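Sharing a structure below in structure tokens format, with a few things to ask.
Selected chains from the complex are presented in situ; the others are not included.
Order as written gives the chain letters A and B; numbering starts at 1 within each chain.
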Amino acid sequence: MVEQAPTGDRWWLGFDIGGTRTKAGVVSDAGEVRRARMDETAHQPFEVVWQGLLAYAHEAVEAEGGASLAGVGVAAPGLVEPGFGVRNLPGKVPGIEDFPLRERLEAELGVPVRCVNDGAAATLAEWRFGAARGHDDVVGLTIGTGLGAGAIVGGRLLSTRNLAGGVSFGHATIEIGGRTCLCGNIGCAETLVSANAVVGRLRDYVARRVPSTITEAYLADPGAITFRTLVEGVEASDRVALEVMDGFCRDLGATIVTAIHAYDPEVVVLAGGPMAHADHFVPQVQAYVDRYAFRYPKDRAIPILRAERSDHAGVLGAVARVMQSAGAGASDPPAPA
Amino acid sequence: MVEQAPTGDRWWLGFDIGGTRTKAGVVSDAGEVRRARMDETAHQPFEVVWQGLLAYAHEAVEAEGGASLAGVGVAAPGLVEPGFGVRNLPGKVPGIEDFPLRERLEAELGVPVRCVNDGAAATLAEWRFGAARGHDDVVGLTIGTGLGAGAIVGGRLLSTRNLAGGVSFGHATIEIGGRTCLCGNIGCAETLVSANAVVGRLRDYVARRVPSTITEAYLADPGAITFRTLVEGVEASDRVALEVMDGFCRDLGATIVTAIHAYDPEVVVLAGGPMAHADHFVPQVQAYVDRYAFRYPKDRAIPILRAERSDHAGVLGAVARVMQSAGAGASDPPAPA
């Protein structure tokens, strides 16, 4: 890969630290991922993950040329302080909390470093390089084991002193009197709108013996029931699957309407595993939103877009974040007029 | 009042146009309301209201001295474009939509003019001159016939291209499958958390003959039941009143938790008529929030504050808005670091 280095093109380094995997990539100004790598790092202490980050960084510098490295971005779950690192992430990556990621990486690499929550990163990736380009007001939701979120408002990432702004939106209460969430609140969007929640609902029906084509698979191995099982049930016109899917569409629709009423986005971008089956629910969710979201101007559409850069969402979003601080083309917020 | 003019102190003019009343006031840099006026303008065409605004403006200029007038702010319900006027306000003030308020006022008075939604204005008033001073992240809610809202994020008013950001938060869905709201959505916070909603719930209990100390008053005149009636019932340990109040506290608590998870404020400020009885519900709401809101740092309190400038919320908030644009001491948003 030494051939690429001589070009001297400016490049960025992005990291995406997850609960079970760490991703890394080399990204161009235009959001092209020139090289990428993924490692399984489940249950590893952060010190081990950190050594991997460093090794990758030095390898990339060798290949791409250190002089043209413009900045480094790091995406991670939990509450992330842009100029520091991860502040709050109970349990998932032992030792990551309060590790001075930015300081250590800047000392190692001598370029600007910024950190960002992974839900926010996914939104930034779409806003800068993907489906939401060109908009000033964007909400991104990532439907995974939980419900990640990020908001672009007035042309910049919504962020707050206590780090939770935008990224905690999955914990908006949409069902008063509903079920307890892992965050301690009741009736959070995440209790209804996440792959885990949907699959839990599907299992509940089958366990209660509501007749279904899924029953046999469930009895053989409850753990094998996934969102794909739901989709297959819908394709087979299974009554249980249809009902669970309808509920998912309604709940996701209500979540998006709430996001619209809170942040007033021009577009909403969805990412996450279930989006592999987007045709099975996005049209129904769009219809819900068209019916129930308050809109102005009156005939304005608020399209629900499918994420285009999901494969590298964290890496690209992390890079987008540091680009913004480095002034590299990110639209600065408009001054109040 | 001619005596005041010679001081030459800089002053601001604020207007607050409501569905039934128009308020106006002269405000100092420090948020002191030096003169104020209120007119009943229910059902009047906006042209009449407009003539009133002009008359008041000229009167104020004469009294305070035109040279020291620094700017004019206008608060109004509905969707408001800062550099234009009201864009969307169905029915309440005939003719106000698409009236170029800023342009006309700037032409008349020769100073900067800005417009702002009244829920946002109430939040700005508290942030700049009232209970929320000194914070960068603030949510304000006004419990009235509906549920007004505004959000300060990262030290400036959250605002969006389509004008609804922050100000539509009262229409966040907090009860999936709940009742239809006047906005067309289902289960909005406003369907549960507004003076009208609470009083409607109280009337429903009594109309269904649930035994109550309120029954007699209700049968005599259903229209005489107000939030005060509820408070009196609570004071008399009336079971119906206690239950309606408990429900109100839970619903307001869930609304505030959702606001916290959406905007991550350091403090939340409440305004509106029911706040005259704040001791009857704010402590219970605070307890709900302390229990259910996700907080970081862990021991951080998120205080629910009582608005201090309610008497002139719209006027002061409108002035705060134009101050911001005029660069008069409003903290500009921090550049992304």
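Assume a contact is a pair of C-beta atoms (placed from the backbone, for glycine too) under 8 Å apart; a residue touches a chain by one contact, two chains touch by 3 or more.
Remember, it's a predicted structure, so these values are computed and weren't measured experimentally.
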Legend entry - Number of identical chains in the entire complex, 2 depicted: 4
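In the analysis below, only the chains that are shown with their structure count from here on.
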Legend entry - Centre distance in Å when subunit A and subunit B are each reduced to the mean of their C-alpha atoms: 34
Legend entry - subunit A partner contacts - residues on subunit B that touch it in the complex: 79, 82-83, 87-88, 136-137, 153-154, 156-166, 168-176, 183-188, 192, 250-251, 254-255, 257-258, 260-266, 291-297, 300, 324-325, 330, 332-333, 335-337
